[in-house]
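Report on the following structure.
With one protein chain removed, the remaining protein chains of the complex are shown where they sit.
First chain written, first letter: the chains are A, B, C and D, and each begins at residue 1.
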Amino acid sequence: MATQAKSHELIVSVSPHVRGKETVERIMWTVNLSLLPAVIMSIYYFGPRAAYVTGLCIVSSVLFEHLYWRFLDRKTTAGDGSAFLTGLLLGMNLPPSVPFYIPLIGSLVAIIITKLLFGGLGYNVFNPALIGRAFLLISFPKLMTIWSEPTAKFIAMDAKTTATPLGLLKEEGLTHLMEVFGSKTELYQGLLWGNTAGSLGETSAIALLIGAAILFIKRYITWHTPFSFIATVGVLAWAFGGDQGLFTGDPLIHILSGGLILGAFFMATDYVTCPTVRKGQIIFGIGCGAITMLIRLKGGFPEGVMFAILLMNCFAPLIDRSIKPKMFGAVKETKEQAK
Amino acid sequence: MSLQPKSNWELIKNGMFGENTIFRMAISLCPSIAVTNGMKNGMALGIAVVFVQTMVNATISLMRNFIHPKIRIPIFMLVIAGYVTIIDLLMATYARPIYKEIGLYIQIIVAFASIFARAEVFASKNKVWSSICDGFGMGVGFLLAMLVISFFRELLGKGELFGYSIIAGNPLLIMILPAGGFLAVGLLMGFFNWVDMKYFGGKGASGV
Amino acid sequence: MSKAATFERGIHPQYNKDLASGKSIAVASLPKRIVVPLSQHIGAPAQADVSIGDEVKTGQVIGTTTGFVSSPVHSSVSGKVIAIADFPTPGGRNVTSIVIESDEKDEAVDYKETPDYMNLGADDFRNMIKDAGIVGLGGAAFPTNVKLSPPKEKKIDTVLINGAECEPYLTADHRMMVERAADVVEGLKILMKTLDVSEGYIGIEENKPDAIEAMKSASSGESNIEVHALEIKYPQGAEKMLIKAIKGKEVPTKGLPMDVGVVVQNVGTALAIYEAVRYGKPLIERVVTITGNGVKEPANMMIRIGTLFSDVIDQCGGLVEGAVKVISGGPMMGFAQWTLDVPVIKGTSGILVLSEKEYVSADDYSACIRCGSCLDVCPMGLNPSQLSILSEKGFYDETKDYNLFDCFECGSCAFVCPAKRPMVQFMRLAKSQVKP
Amino acid sequence: MITKDMIKITVNLVVIYVIGGLIMAFVYAKTSPIMFIKAKEEKEAALKLMMPEADTVATLGNWEPHEKKAEYYAARKCGELKITMVVDEKTGKEKEEKECIDPSDLGYIVEGFGKGYSSYIHVLASVDKNFIVQKISVLGHGETPGLGDEIEKDYFLNQFKGKSADNLVVIKGETADKIQAITGATISTRAVTEDGVKNGVKMLIEKLSGEVQG
Partner (left out) sequence: MDFTKLFELVVSSALINNFVFTMFLGLCIFFGVSKKMETAVGMSITFTAVMVVSAALSWVVFEFIMRPLDLTFLKIIVFIGIVAAFVQSADTIMKKVSPALYYKLGVYLALITTNCIIIAVPLKNAGEHYNFFESMAFGLGSGLGFGLALIIMASIREKLEVADVPAPFRGLPISFILAGLIALAFTGFSGLITL
């Protein structure tokens, strides 16, 4: 029989025998791509230095990941795009003017200590890029808080340094911030386009939102974390952020600045380090928002997104452990058991 | 805990390496981080521990035949607390600048599991001289661990050793801060395990 | 009805039903040799009632029941018993089977026809169904008469006919509903009478409008039978999901449909019941979809139980060059076959042959990246990510905290997993290591 | 039997505790006077350092910045310093006793606390009779190493010399007549300058200016 002759070549595997088209690589590279608009804006405003710093982060991240697996004699995962993404996000979270060893140390901490020692992609507890940045901020507090003025000239080697909008808000108050920017509209415009001082990738809200839209459409991220995060920040900023008493704050300034957009859409959503259960993600987002505002308004740092996400990373396993998805048929069971 | 007689040198060596309080037994961990942000502090506390551990072992061993087993715990506590009080007072008097920084941790030596444990499992059952060697070994093991950790932390975190500037440039400030302490101990522990596994066929620290 | 009924979560795979959905049910040629496993159902295996060398007729009982949850088997051809031995089955196990060489006459035993069958009582129906060897044709092959004998304290009020056919590729139920609509409705009426219920439903996914149409017109005279269009979503056909979609009720965890007063039967089962009651015909053949890009001429065929896969595939023009995988059942839950010398059994709803280009390798999987997709699709609302990790690392006991045994292995989680993790394998592994 | 055992245990315990207690008490008795003297000497030395040309420093009073106990002092120059040797009653040793005759105020020293980044910063500031800052020093703090702890460095402390209370204002950026903030540690700088020193000086002015002018 003709058919029988082929029998021995049949592949046997467990069901299901068809699979969806998503792969880890595809997801990671798409996220990378969705950050492209923000990268372009950063190069536009901060000049070639932006490309240099970000590039250095990416190259060293991927390299560290590769070398680590080589050292352990295991298959490298350097090509799956996650190390690239970590590098990219780390770069986007650095000030433009850092010396070359800062990206290298940041990548080392992010990739080796935070990600690979914990078992690699999928096992890390903390957001690698953010730990990288926190480590750098604590280690080199001065270098990490020198903010160049965006010049929008492609060649800006020795830009003037200035303060970030949130830094101004915290140190000098809203009125001073208005003086610097002229009017509220100009401030919002600056924040939307990225024409303000800050980390490389966090300044242009529009570019980031374009990227976030791509991720939403592809369903790579859901609304739960970013929405609850941003909404919490907005409400708390409105309630407590004003200097004329309760409910006089300006939520938009807080939402558009200090890396909140970048953090809420691209970093708090990191699969590995946020809860998997969607309900848990809402709690995670609210926690991030609350801590962000606590730090911004009362704490020692002008911006709180990074620490808020890292602190909630600590709680993610606890959340995942306590919040279970609603199980099919579970309601009835409890009722019956009650009887 | 093996009770066959060991030579005194073996006892000391065992305390220093085989049963190193911090890297092997993972007890008395607090000071390994709290006072290792500079070699001076690390060494001071280490020496205090060598003193207390040795003296406690010696005293308990001397008294071992007079202590009624029912009241052994309060007695051990008294002996330990006594020596800790003595070293505390001495340092408060004669080493004031260091005491200002690490005073609390000197007092806390009283709760070190390693000291109590050695008194219980070793000194109360062995001759004076062996007990002294055991205590001394354990203490020195602790001191060594403190020196190793504080060496890295001070060098990386301040670019200094014992307060003397060694490397210029921006140091890794985090290393002398809380987070850096944990990281340094964790990385060193992992490194020692790796060496142990790769070159001595060990299975790594017993851990907790 | 305004919006198609459905359940929460689930997935949307590529359906690929048009390969065979237009093909009318053809009657397969009589097999030269059949292999009839004595255990084609859930429960105790049947006991051989014939010995080597015996002559048998079509429809003759060759294996008898041995317990309450058990089912007899019949010969599907006339001829001679030539062997009784262990043979591979599509489920992957080796099962004691009776091999019969056909004399190609297809001489049948006398079937007892009952034209006025609607006057019979429930117990008569149960006996007829039991004697006909009818088991669930939806895949699980649970003896139907057992399902129709619920314990007294469980009041059944609804019978659901499962015409969802949510598995991609498969079209057997679809064709049955289009071509045999009236008979299926009769089967449902018999079921309703057996269980003394007044509500009957037929649930059909919206991608089979002709079937919905046919069933609607066939049941138009019956006031207590309703046809429901269902959203196209896998696993719409799983009985718990179907009940949720149509009745809005959730079968409690670890419970059975009868806990919410429902009995679910597959379209094919209803048809087989009708034929058994009306014509006295035992379950000796069933409709099977032979499909996939790996087979030359996809088809829906009425095939005698015991016919080997190789015979069936030969009738469909054979395999194409580059056919890599043969699956008994659908692509989501079916079993991959290592040989084609396995028989079509009562539970075989399809033979799917995947070509190289449809095949996705799942050898190379990685750690769970906690994307949460599997949680979004698991129809049971489980946490497949956590379950798979615990099972992978050997923490079997902990899987029970995550309701391992509520997983019915639909494969939705594996389908969406970007890390390509063999989720169903992990679930089965854990299930084999702990007691429920 | 049992009572006998109990008594034995109790005696055993009591004896050992008493001995232990005595040993500790002995060490304490030996060390505590030394500790006390050293602490006093340290304080005196610190105060002296604030105004080296003064012969004596006398406590004028105390105040409570941030509800913490702090003192202020007058630094005096003596018209004549009489040194006599007396025998200490307690120790039986001879020691110097200074007597200041016809003292005149050179200036004042004030102890203050400033609310910093992560701690209250303990400072001493000396002013001349016109309340112009002469010198300040940081006695203790818990600020971040590498950032806030730059307040201990001379380049920062030296800025204060010659400034009046009005000029004790922190400026981020270059400044000659005000106090320049340490980069990355504005909070600590403010704590020292505006909270610690300036408030202290203001308090001195309030308390003493009448006296001085009068």
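Convention: a residue touches a chain if its C-beta (ideal position, glycine included) is under 8 Å from a C-beta of that chain, and two chains touch if they have at least 3 such contacts.
The model shown is predicted, which means the values in this text are computed figures rather than measured ones.
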Where the missing chain makes contact, among the chains that are shown: A, B, C, D
Hidden-chain contact residue, picked from the options B:Ala81, B:Met138 or B:Leu172: B:Ala81
Full-complex contact with the absent chain, from A:Leu36, A:Leu117 or A:Ala239: A:Leu117
Missing-partner contacts on subunit D, residue numbers: 20-21, 24-25, 28, 32, 115-120, 144, 187
Residue numbers in subunit B that touch the chain omitted from display: 26-34, 73-74, 77-78, 81-82, 84-85, 88-89, 104, 107-108, 110-113, 116, 174, 177-183, 185-187, 189-191, 193-194, 196-197, 204-205, 207-208
On subunit C, residues whose C-beta touches the chain left out of the figure: 367, 389-390, 392-393, 395
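FYI, only the chains that are shown with their structure count from here on.
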Chain closest to the middle, measuring from C-alpha centroids that were averaged per chain: A
Chain centre separation in whole Å, for subunit B relative to subunit A (CA means): 42
Centroid spacing, where centroids are CA-atom means, of subunit B and subunit C in whole angstrom: 69
Whole-Å separation of chain centres (CA-atom averages), subunit A against subunit D: 48
Subunit D residues counted as touching two or more neighbouring chains: 144, 146-147
Set of subunit C residues in contact with two or more other chains: none
Chain contact graph, described as a line, ring, star, complete graph or other shape: other
All touching chain pairs, where touch follows the definition stated at the start: A-B, A-C, A-D, B-D
Partner subunit A, residues of subunit D touching it in the complex: 117-118, 144, 146-147, 183-184, 186-187
Residues of subunit A defined as touching subunit B within the complex: 105, 113, 117, 135, 138-141, 143
Subunit A-touching residues of subunit B, taken from the complex the two chains share: 170-175, 177, 179, 183, 187, 190
